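Let's turn to subunit A:
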Amino acid sequence: MSTILSELAAGIPQTIGITLASFVVAAVLGLPLAVLRRSELWLVRLPAVVVVEVLRAVPPIVWLFLIYYSLGSTDQVRLTTLQAAVIGLGLIYAAHLSEAYRAGLDAVPVGQWEATRALALPRAQTYARVILPQALVVVVPPMATFAIALLKDSAIASVIGATDITFHAVQLTQQDLNGLGNFTVAGLLYIALGVPFALVARAADRVLSRRLVGV
Partner candidate 1 sequence: MSMLNEWQDYLPDFLDGLVVTLQLTGVSLLLGLPLGLALALAMTARRRAVRWPAILLVEVGRGAPALVVLYFVYYGLPQLSLTWSSFACAAIALAFTTSAYTADIFRAGINSIPVGHREACQALGLSHGKELRLVVLPQAIRVVVPPLVGFCILLYQGTSLAFAVSVPELLSRAYSQASITYQFTATLTLAGLVYGAISLAAVALMRARWPRRAPTVAGAALPPERPDRTNPSWETTSERRER
Partner candidate 2 sequence: MTAESRPLLALDGVCVAYRHHEVVHDVSLEVASGEVVALIGPSGAGKSSLLRAINFLEPPSKGRVLLEGAEVGGSRRSLDALRRDVGMVFQSFNLFPHLTALQNVMLAPVHTLGVPPAQARERAMQQLTHVGLADHAHVKPGKCSGGQQQRIAIARALAMEPKVMLFDEPTSALDPELGAEVLATMRSLAAEGMTMVVVTHEMHFAEDVADRVVFMADGRIVEQNAAGKLMRDPQHPRTQRFLNAVRNR
């Protein structure tokens, strides 16, 4: 058990790296997608809708293959497995997170928007000072759920050769044929890695709601 663990531990940095980097990409790209999708002009809304729907309609593993073998293997562009995984998972989860953001923005009561309009608050101020702080409280728990889902989906990167936990488990199994043991440890490792996400999220949630009450 502990020997398996020490073998698989070699993959932990890649697993965490892919997860965190993809999550940052997703968190940043998801916001403009969400704001665009709430636009009143359908010409603005439509492209955002198409991007989100298409990103989610195709299996993640197919996206990674497309990015790694097709877009990332030209003469001009050479992507590493890590880069391909981060781009692919980052984009897919940007689509997922944009939905969570949108739900958060929608959760802010209409009266708040009206009040900012009545105060003639500039758009940036409206978002930064009034809307986002309130939306954030709603958004943090689903974001945590997505982070854990992303952690699990990061295992797919092993299929294009990223040397993460799953990759090492496969390698080890091909040597020692102990699939039951190796993948049990791998599975438990993923479950354990997900725990901090859940705890951080819960703590963040508590801090945020307290701050909001304190305003």
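Structure notes:
Methods note: contacts are C-beta pairs under 8 Å (C-beta built on N, C-alpha and C of every residue); 3 or more make two chains touch, one makes a residue touch a chain; residues count from 1.
If you want to know what made the cut, all candidates are chains of the complex that A comes from, given by their letters.
Everything numeric here is computed off the predicted structure, so don't read it as measured data.
Here subunit A appears alone, and the candidate among 1 or 2 that touches it in the complex is 1. Touching candidate 1 in their complex are the following residues of subunit A: 52-54, 56-63, 65-66, 69-70, 73, 95-96, 99-100, 142, 145-146, 148-149, 152-156, 158-159, 166, 169-170, 173, 177-180, 182-184, 186-188, 190-191, 194.
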